[in-house]
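Yeah, one chain of the complex is gone here, protein chain that is, but the others are all in their spots.
For chain A:
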């Protein structure tokens, strides 16, 4: 319900982060990612950020070299999801400081932790950056 999956894909089409909130086999995931990424990468700046694919909508936005794609149900508010994507980027930015694609790649588990704090079972849980980053900062301090 709500959010079905969150993907971060670079301009060459390589997946940098993938979090699914519904069950799909490995094969299905690969085909899905291939199709969606091709559709989104082919669009230019002027076109709108919402793509319809099968039974759900993809909301995407490009930040530098990375595409953030969120797959949602048809009833979801797309503009709110755009805001959510922006919030995610800002949170990561606050933690990593000037986040870039390599940061996400090399600290994949931290990116996952952040996403986990924000979204659970397809719903947005927490929108305050301080609250999201608190456990992660705690963990960094102890380890």
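Definition applied: a residue touches a chain if its C-beta (ideal position, glycine included) is under 8 Å from a C-beta of that chain, and two chains touch if they have at least 3 such contacts; residues count from 1.
Following the convention adopted for this analysis, contacts and distances are computed from a predicted model.
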Request  = From the list "AP-1 complex subunit gamma", "Protein YIPF", "Sesquipedalian" or "Elongator complex protein 4", give the UniProt name belonging to the chain omitted from this structure.
outcome  = "AP-1 complex subunit gamma"
Key: Contact with the hidden chain (one of A:41, A:89 or A:105)   = A:105
Query = So which bits of chain A touch the chain we can't see?
reply = 1, 15, 17-19, 21, 23, 26, 29-30, 46-52, 77-80, 82-84, 86-87, 105-106, 108-109, 112-113, 116, 120-121, 123-131, 135, 138-139, 142-143
